[in-house]
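The structure is given below, and queries will be raised subsequently.
Left out: one protein chain. Kept in place: all the others.
So, chain A:
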Amino acid sequence: VENVRLLDRLSSRKAVLGTLYLTATHVIFVENGSETRKETWVLHSQISSIEKQATTATGCPLLIRCKNFQVIQLVIPQERDCHDVYISLIRLTRPVKYEELYCFSFNPKLDKEEREQGWKLVDLTEEYNRMGVPNNYWQICDVNRDYGVCDSYPTEVYVPKSATAHIIVGSSKFRSRRRFPALSYYCKDNNASICRSSQPLSGFSARCLEDEQMLQAIRKANPGSDFIYVVDTRPKLNAMANRAAGKGYENEDNYSNIKFQFIGIENIHVMRNSLQKMLEVCELKSPSMSDFLWGLENSGWLKHIKAIMDAGIFIAKAVAEEGVSVLVHCSDGWDRTAQVCSVASLLLDPYYRTMKGFMVLIEKDWVSFGHKFNHRYGNLDGDPKEISPVIDQFIECVWQLMEQFPCAFEFNERFLIHIQHHIYSCQFGNFLCNSQKERRELKIRERTYSLWAQLWKNRADYLNPLYRSDRNQTQGTLHPQIAPCNFLYKFWSGMYNRFEKGLHPRQSVTDYLMAVKEETQQLEEELEVLEEQLANLQKSQSGDSKVKSKQQNRSKQLGLSTSNNSLANTPQEYSNDLKSFPSRSPSQGDEEDSALILTQDNLKSSDPDLSANSDQESGVEDLSCRSPSGGGCLPSEDSGKDSDEAVFLAG
């Protein structure tokens, strides 16, 4: 459709004219204009809702909201075209079969071997070995090898040595969805462990010998403690209500040597509504400080984040400081349980704070343990009541921790944002379906590509320059402050206002420090070479030998932060009543998100041939400049005399 206008959210006066394309996998908006053919690509999987608004004199508005919080406002001149686009998008964004998803057609041009290698990057058996199992207390259990016991669990789980197959099967019959207690994390320093399950089917008075034996087995697997904690992550009221339905929670009287604890985290419906309310705040036009803070408080979002964090802290403390094992569950053991176990693991074990370790953590506690990605993030069209930002909350907990402990994580904010992005994008096969069983049936590994391999290949973009594995923060357990600490939780504008570039600090300290680090390294290497050659020179008497020094490309160094050349520092609208003022929109080109998983390896090279390529991901595609050296960038319309580009570092 031609002559479509793309409006800027912050300044509705500023609109760009272009052409709208719909393909089988993407919505693409291409700007008219001679200098830079800016393209905005949005995957259908990313689209959360489409709203057709009332036709005005200027055309028919269409509002597209994405799961990665991008909001796109289009104005289509003809009502009939708009309607067609709307209907098409409705259909395209509600795929019925998995095969319709992008990951089955995505082609990064790797051969079969490379694809396989990509999937092997994260190996859970290796991970359990690293933890220290199997050992005298824990063994691998294959009772579920054909998914016969629990179809949402993986084929391989780790259980206490004293848990026989009989006990496991018996326990599984007494647990919601058959999700029996299994090992999530083992602390080899003190043998304490984190186990996870679903709620017991105890109703008001039912008992199950095998289930009780299972919990005893977990306790016995830790000789350093004579009891275990059982943590129910639901609010007490909800758990009690479940009893009426024949489910519920563990009665301390029936299970010997357990200490039972409720840690109230709300359910998926509350969380879905909470996010919805928070996004409404983000969509307010020119909100006052009060509007914003009220809205944020009203959504309750940060309160929920803190609740998840507090639960993780409790469990980490139990394991690290008390040396007591913990069994965690919620209702079905695949939402809150996953959140809380992974937060606790992250606090306990510095390995999970490395890039590789983090991928392993997600693979273990989310992917393998049957978190329902399809239902929660809407891979396929399904029940809207199943949708909930569960993993988003976990990812935000990690970000909040990164803000409190800036040196403790090997990866940076961009890493988290890209992972979240791809959970919804369905460009890679990692987060498809609801269980390992479904993924194997669909032959995901043979037919799609792994996100982990892609991220790993581009890991230089995701490093945290302040990370040093020998620092205090990075070793051992992290101890976030428990109270008072409400003020430590911040609104994550990098995620929820991700595409509004004007809101964020215009200069990326992370990128700058990475560039400095790289340059320092290069200089040190150069210095080594020169010293070597000097030594050789001094040995030989001949004055003939020439000293060759590698001239590194210095201009590459500090020019990195000028990558925002296309992102001119322009004033926003500080005054609404001065019509004579030029209304400049702060957001334009987007070097952050054009780095967003392109198939090309040459992300950092100055290869300008990133043009209309179906392998590209969404975000605003700035074709003018990708080179970090900052040289040769095309000026955006804001540059020139009036450009207040804030970032020019002296070379």
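Convention: contacts are C-beta pairs under 8 Å (C-beta built on N, C-alpha and C of every residue); 3 or more make two chains touch, one makes a residue touch a chain; residues count from 1.
In the analysis below, contacts and distances are computed from a predicted model.
Undergrad: One chain of this complex is missing from the view, so tell me which of "AP-1 complex subunit beta-1 isoform A", "MTMR9 protein", "hydroxymethylglutaryl-CoA lyase" or "NADH-ubiquinone oxidoreductase chain 4" is its UniProt name.
TA: Protein name of the absent chain (UniProt record): "MTMR9 protein".
Undergrad: For the chain left out of this view, which of A:T155, A:N190 or A:Q507 touches it?
TA: Touching the chain that is not displayed is residue A:Q507.
Undergrad: Check each of A:L6, A:L43, A:I194 or A:L302 against the chain that is not shown and name the one that touches it.
TA: Touching the chain that is not displayed is residue A:L302.
Undergrad: Spell out the interface residues on chain A facing the chain that's missing from view.
TA: That gives, for chain A, the contact residues 10, 282, 287-294, 296-297, 300, 302-303, 306, 404-408, 465-466, 468, 471-473, 481, 483-491, 493, 497, 502-507, 509, 512-513, 516-517, 520, 558, 561, 569-572, 574-575, 577-578, 580-582, 586, 642-650.
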